[in-house]
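What follows is one structure encoded as structure tokens, with my remarks underneath.
We show some of the complex, not the whole, and keep each chain where it was.
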Amino acid sequence: MKVSARNIFKGRVDALKNGAVNSEVRIALPGGDALVAIITLASVQSLELAVGKEVIALVKAPWVMLMTEHADIRLSARNCLTGTVKAIELGAVNAEVTLSLAGGTQIAAVVTREAVAELGLKPGVTATAVIKASNIILGVPA
Amino acid sequence: MKVSARNIFKGRVDALKNGAVNSEVRIALPGGDALVAIITLASVQSLELAVGKEVIALVKAPWVMLMTEHADIRLSARNCLTGTVKAIELGAVNAEVTLSLAGGTQIAAVVTREAVAELGLKPGVTATAVIKASNIILGVPA
């Protein structure tokens, strides 16, 4: 598989909570990082997800929000992943920012150049990537 | 908190309807504008949301769609917010369009330049920002 999404996380299901329609899937990433995804119960069944199963989690970079100095706020988004800015690539209007999490996972976000300036983002700075659980697509080997 | 999202709306919860898994949160903005967000019931509880509580609603500009001449259509999206184009910043491919709503709230949308031309967007033109309720992230003071 080749995919346009800039974020392809390989991990293992380590918790699975089924509701009537949706399911919450917790994915352990190598190094101790983790992601929570919400997908339909129908997808859990068709992908035969179970605790311990290997999965990939796909997230397009424009679906990732970045935050700094957030000690004063709590968010509804299930994934708030704090790391260090590793690289910034500037376009005319947008910028692609890569974070490194503690466990080694890297996350790419596309944000505006204006946001990069406002947040004072540059390599080495601490920042948090915010990803809504419903914006994660899961995949399993066919 | 500093955040890359171009839309940071400060408001107050003025209605809250809990389902088994998701909750619908209505947020009154200063000036009479309003937003509807859908978040998980778990988030409603962990953020201790209640009617009257101050919240911020975060929306990335690429998640906002723009419409004009829409008298002939009804949409499934819960937030269709009509206002006036205040500013347009053109990039190579994309454009950032800022709308002013009646109550004074400003909304930023990233759309293609092509769309700006097709919709005839320019300062002073009436347009509607469409935001899916599930694309809104809520936050409360920590």
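We call the chains A and B, going by the order they appear; numbering starts again at 1 in every chain.
Everything that follows uses one rule, which is that a residue touches a chain if its C-beta (ideal position, glycine included) is under 8 Å from a C-beta of that chain, and two chains touch if they have at least 3 such contacts.
Note that this is a predicted model, so its numbers are computed, not measured.
In this structure file the full complex is assembled from 3 copies of one chain, 2 of which are shown.
Keep this in mind: only the chains that are shown with their structure count from here on.
Centres computed as Cα averages put subunit A at a distance of 22 Å from subunit B. Residues 1-6, 20-21, 37, 39-40, 43-44, 46-47, 56, 58, 60-62, 89, 91-92, 94, 96, 134-135, 137-142 of subunit B are the ones that touch subunit A when the two sit in their complex.
Residues 19-22, 38, 62-63, 65-78, 92-94, 109, 111-112, 114-116, 118-120, 130, 132-134 of subunit A are the ones that touch subunit B when the two sit in their complex.
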